[in-house]
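For this depiction, one protein chain was excluded, whereas all remaining protein chains were kept in their positions.
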Amino acid sequence: MLVDIATMAQGDFPEPMTGLTLMHYLMTSGLLFALGLVGFVTRRNLIIMFLCTELMFQAAGIALIAFSRFHLNHTGETFVIFVLTIAAAEAALALALVVLLFRRKETLDASSWAELRG
Amino acid sequence: MEAKLASLYPEITLFITTCAVMVLGLSPQAALRRLCPGLAIMGLVFAGVLALTTTPGAETPLPMLPMYAKTLVAGVGVLLALLLAGSADRVYEAMIDRGAKFDALRSNTGEFWSFFLFSMTGLMLCAGADDLIWLFLALELVSLPTYVMVAVSTGRNRSKEAAVKYFFLGALGAAVFLYGFVLIYGAAGSTDLATIATVFAQQQAEGGLGPIAIGGIMLSLLGLCFKIAAVPMHFYTPDVYQGASAPVAAMLAFVPKTAGFIAILLILACVRWPDGALPEPIHALVWVLAVLTMTVGNVLALLQRSAKRLLAYSSIAHSGYMLVGVLAGPGLAQAAGADASIATSGFAAVLFYLFVYGISTVGAFAVLACLERTSPDGEPEEADDLDDLRGLWKTHPSMAAVMALSAFGLLGLPPLLGFVGKLPLFTSAISAEEIPLVIILGLNSAIAAFYYLRLVALTLLENPEKLPTRPELKMAPMSGRRTAALLSATGVIVFAFIGGPQIAGFAERGATYIPKRVHTGEAAAPVDTPADAEPVAVRDE
Amino acid sequence: MTSGLDMLTPLADLIGSGALAAPPAGEKAAGAVHGDIGAWVMAIPFLPLLGSLLCVLCAIFKVKSKLPAWITVAGLAGAFVAAFVMFQQTTGADGGSQWAVAKAFDWINFQWGSEGQALVANFSFYVDSLTCLWMLFVTGLATLIALYASEYMSHDKGPGYCRFFFAFNLFVFSMACLVMGDNLLLLFLGWEGVGLCSYLLIGYFYKKESAVAAAKKAFIMNRIGDLGLSLGVMLTFVHFGTLEYAQLFHDPEMFPKYLALAQAGDFASIPWQVELIPILLAVGAFGKSAQFPLYVWLPDAMEGPTPVSALIHAATMVTAGVYLVARFLPVFAANQAALGLVILIGAFTALLSATIAMRQYDIKRIMAYSTVSQLGYMFVGVAVLAPSGGAFHVFTHAFFKATLFLCCGAVMHGFAGQLDLRKLSGVMSMKGWLIVSLAMLVGCLNLAGVPFTAGYFSKDMILAESFVNGHAIAGWVLLITAGLTAYYTFRVFFRVFVGPTHAEPGEDLHPHEGESMEEAKANFHAHAPGWAINLVLGILLVGSILVAFLYPMHWADDMIATSTAGGIGAGDHTGTVLGMDPHKVMYYVSAVFGVTGILIAAFLHGPKGLWSLGIGNRSEAETSRADALVPKVGPVAHLAERKWLVDELYHATIAMPLRVIAHISHALDRLLVDGLVNLFGWLPRLFGRTIRPAQNGLLHSYAIRMVGGVGVVVLLVVLVTLL
Partner (left out) sequence: MLALLILLPIVFGLLIALAPSAQAKLIGVVGTFLQLGVFLIIALYQFDWSLGAMQQLKTTYPWLPQFGIELSMGVDSIAMLLLGLTAFLGPILVISSFSAVSTRPKTYYAWLLVLQGAMAGVFCARDAVLFYVFFEFTLVPLYMLISLYGSSNRKAAATKFFLYTFTGSLITLAGVVFLCWWNATQVAQGAYAGAGGWTFSFQALESLAMLSPDAGGMPAFVQTWVFAALIVGFAVKVPLFPFHTWLPLAHTEAPTAGSVVLAGVLLKLGTYGMYRFCLGMTPLGAIELAPVIAVLAIIGIVYAGLVCWVQRDVKKLVAYSSVSHLGFCVLGLFALNSIGLSGSVLYMINHGLSTGALFLLIGMVYERYHTRSMGELGGLAKRMPVWSSFMVFFAMASVGLPGLNGFVSEFMCLLGAFQSGAWTGTGSIAGTVGDLGPWFAAFAALGLIVTAIYILYMVGKVVWGELREPQGHSASSHDDHALPTDLNAREIGVLIPLAVACLFLGLYPTPVLRSLEAPTRAMAVRVESAREHLAVPPVDLATDEAADAPTGEPITLRTTNEGEGE
């Protein structure tokens, strides 16, 4: 399926890449994204969970760069810069939040915060 | 370039206000600090006026959207600002009033108000976006400040819990729609919405969107579901609303939802709507999302004991209703040759409903914000349990009336504003021949009637319970909250008859949809129906 | 522009009522009616109506005197005079069918079709000789009985008295509408109106549960009949497009056409609607006139005050069914099956109720069953196309049956409600009871069909015609019934009015102060009837005898001949009885049956001495020779005494199952119908409960569900799209 997608998407463009195709990058990116997802849902530690979201952001970044190269324009690369900025902002926020939480309960376990439910 | 800049005047105004507020909030003079809300409101009003007067410069398929959306944001923003006034640093300010020395490090006023205004700025930017990158940044600008606002809205652990859930799940959602955006870029080769629209139109004409495009759109939609609190990204909603203070919850109910819907509209507008319907997988996706969202929201709201959770679930359900409007699309099929009217355009219906929902839901949250009791830890505790509302008629008649009106308004009982808002959703969905969806929408409204009626019955019909464990509720000292409540209730009645129709007309203009023209290739026969090719031609040349 | 005020102008009709509307143009032979009888016609229904309104006023002003009774008597007497004038004016001419329509005001007048078709049913009255015949005895007897009731009801002076006479007046009004109405709907109004009055009057003693139950039963049984009648009315309207007699009976395209077809034997050309109408109407007639299977209410109706029984449940209301059949004879004649049905039911009912009457002890009930039985005769009479016989029997029966009932009432009144013929004996020899007893005797002679009484003549007309017109079996059944009738009639007379003197007070005995029930019984003295009762009975006694003289005058024949029922029974005289001309032989045969019945009664129940021609031997009130006979006939006697268990049968097969169905329906309503509604109300809640655990408050659970949700939705969409 994925092979199909990658090759087909490439088909319309004038300069087909040789060697490493778009597909490879996309697969890497997809794997990274999936890794992030899996990490996010399986880990309980708030910091690791946050890092997993970073992983997903970076996966998007890889895909952007690949597409950017594929389309032979720089939009994707520009996009990556902004994604990184946002990721940094989020990281700051996340750390602040984690610190705040840690002060309250002395733990980083996400499951200790489950007062609100139903 | 200048035109583009001109279109950003409202945001710039807001940004300047933001900076001013941030500085002002740090002032050691209490009187100056208290100017923050006023300044914010002034900024919003000014931005709103600018939004109304400046010509939009966007070249997206929804060129008039920014004008409407920014005005809407400014309008409801004023209401939210009124509601938020006095929330920040309440305990701390009280300490200062009692003689404590002002310490800029401990004061949150400036940050709070600037975050609020940042969020509103983001929202306006979102409305004005003509590029995916811009859209992404704007969406993040909407959300990031709200995470903080939730966290600091009360001093309780609940707020922290709410914030952490909101933030982490929000990051997950953001990652998902970011990936979606990436795929859209990958499929279209550009992040410019106008270009994307053109490319997509071309692709559709040549046999349909490719899987990457479809996948990108689907992932974007699913990610944005977080913003609009739609299934399956809705889980955080009740927890966050409950954990946040009522004014902040009201803001959460309006601001990210509006941002999300605007983003959804912008993205879906890039897809050409052949014969008024979306490409099949996206159509199916939105259909499923709409049905699930309204049903899940409503059935869970039935079971709630907490008013905030109830309103949170109702917020989910309303997203479901609006998704019906999204699905109904820009109303092309009927508008052949004529401008899409709000009666047929689901986009217009959604835009109008955002206004209706904003007005009505702010009222309900404002009532909760107005009623508070002193809890053992000294911090005022807002009314939340439904039992708090029992017999409100006896103790706080005006609040009871506001709550009843808001509930009936959210229910969509004629002739209140909620009905006027829901009507275009009905008409547009039927215009799009989504009959089963309309029936489901109707049945869901009926389910919703269960709990809205309960709200009304509790406030108006029951007798108050006097429990020793439950100190009596008092009116919060902030007059802004009361004003917001009363304004919202008045709006729910008045706008149904006066002003509402004009706003609907405004929303109708805001939803003006200009599909991109297809560059006719040699092989491909002209697929445009003659009817909808014409406005395109006018626009594109 | 017609403003709302103009809409009300037709009200002026009400004020200017009494104008005699000319019969519709183009009618054949709308006979000349002498003078302006409109005002007289109007007086007949509206005087009683006025009377009933005055009675309401009396009730409002708490009148405690006999004023309501006098109002009633005066009003009804006026109505009787008006009826007599109407009769004079209508029938005075030289033969030919004469009729007139007098319109009071619009009741229902509705144009419904695009071609100006209208549903018209006005308050207007159709007058012909049949109307006159009925109204004469209705108003006449009503006047007399009102006078009687003024005394009979005197112990209830006050609100009850007003209520009684209100309903009494209303009854006469309704009866007038029934008989005189010029359309089927006004007839229906009267029909239900008399039912209402009957209901109110049977339930007059509303504290008695049995009276209330009897009233209810009467109304509901009648409603069953009314169902048939109303369907008949609808069918008539749909088929003929009108409900007005003037058109139905005189438009050559309507009844006359089908009557002509029937008389020509061309039944095949008669459409099914026309054939169905008489059957539906007959159902209504059976209900109102207490014929099998709807007769069971009438005996129970005796719970009402006796004047009511006399007027409504013997003389007038119950003959409404006969009137209906007689009035619609042209359409009945168009369906042989309908006639057959009426004959069958009539004859069967006559026999059945006669057998029941033989074994009853309550004299009022015996009279009630005899009424049912005699009504059977009348139906047979009309249905064998001898309307004059039927009508004449209605007329004579009204007199002698009213007499009989009023006598029973007098006895009841005098003996504290005692009606059991085993507890009374030798009333004639008590002081002050002579007129009552003589009236009773005359009534019994009439009912038994002793030669040269009115009852004898009218019964003979029916019997003879049934043989003449080829319904010999019915004839024989009725002959046997005549014998039974004579027996049970005189059983009453011999037991109660002659023989050793004996009287026990009935249930209405109220001990004086300081007196026990036993003492009261011991000290009981019958109080003889007063002047009003005696006067009325005297008049009726004479009247019952005099009515017989109308027979040789062929009065009934003439009356019928000029009415809408005229000219129908004039077929060939083909039937014979024992090989002879029925008309002649019937005089003898029926006399033999009647006298035999009386003799058997004398033998079984007669007292020693002259009264029973020496064949009786009864010496005490309680027992008679018949008691010895009962065991010999086995269960038959017992069953007859239990009224053939018809009431029980109805209860078991209709009332009970219906009640059970009602309970089941109620249970279904609560459990199933409402249950489904509640289920639908509960489903969202159930769904909510099911998915609520997903909101468990744990961050990572939310994350899993969000991701999983995204996956599931995407998968779903892909599947949906691909499939």
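Per-chain residue numbering starts at 1, and chain names A, B and C are given in the order in which the chains are listed.
Operating definition for what follows: a residue touches a chain if its C-beta (ideal position, glycine included) is under 8 Å from a C-beta of that chain, and two chains touch if they have at least 3 such contacts.
The shown structure was predicted, so the numbers you read here are calculated from the model rather than taken from an experiment.
Touch with the chain that is not drawn comes from one residue among C:Lys64, C:His638 or C:His663, which is C:His663. When the whole complex is considered, the residue among C:Phe237, C:Trp476, C:Tyr587 or C:Phe687 that touches the unshown chain is C:Phe237. Remark: the omitted chain is touched by one listed residue; of B:Ile16, B:Ala457 or B:Leu486 this is B:Ala457. Annotation for chain B: contacts to the undisplayed chain at residues 204-205, 207-211, 214, 274-275, 279-281, 334-338, 341-344, 408, 413-415, 419-420, 423-424, 426-427, 430-431, 435, 438-439, 442-443, 445-446, 449-450, 453, 457, 460-461, 497, 500-501, 504-505, 508, 525-527, 529-531.
Mapped onto chain C, the footprint of the missing chain covers residues 1-8, 10-11, 14, 105-114, 117, 119, 123, 159, 185, 188-189, 191-193, 196, 199-200, 203, 206-207, 209, 212-213, 215-216, 219-220, 223-224, 226-227, 230-231, 234-235, 237-242, 271-273, 658-659, 661-663, 665-666, 669, 673-674, 676-677, 681, 718, 721-722.
As a convention for this text, only the chains that are shown with their structure count from here on.
Per-chain CA centroids place chain A at a distance of 26 Å from chain B. For this pair, chain B with chain C, the centres built from the Cα atoms lie 77 Å apart. In terms of their C-alpha centroids, the spacing between chain A and chain C amounts to 96 Å.
Shared interface positions of chain B, defined as residues touching 2 or more other chains, are 164-165, 168, 172, 176, 238-239, 303. Touching two or more other chains at once are residues 692, 695, 697, 699, 703, 707 of chain C. Within the complex, the chain C residues that touch chain B are 681, 684-685, 687-689, 691-692, 694-695, 697, 699, 702-703, 705-710, 712-714, 716-718, 720-721.
By the touch criterion given at the top, residues 132-133, 136-137, 140, 144, 147-148, 151, 157-158, 160-165, 167-168, 171-172, 174-176, 178-179, 181-183, 185-187, 189-191, 210-212, 215, 238-239, 242-243, 303-304, 306, 309 of chain B touch chain A in their complex. Those residues of chain A that touch chain B in the complex are listed here as 4-5, 8-9, 26, 33, 36-37, 40, 46, 49-50, 53, 56-57, 59-60, 63-64, 66-67, 70-71, 73, 75-76, 78-79, 82-83, 86, 89-90, 93-94, 97, 100-101, 104-105, 110, 113-118.
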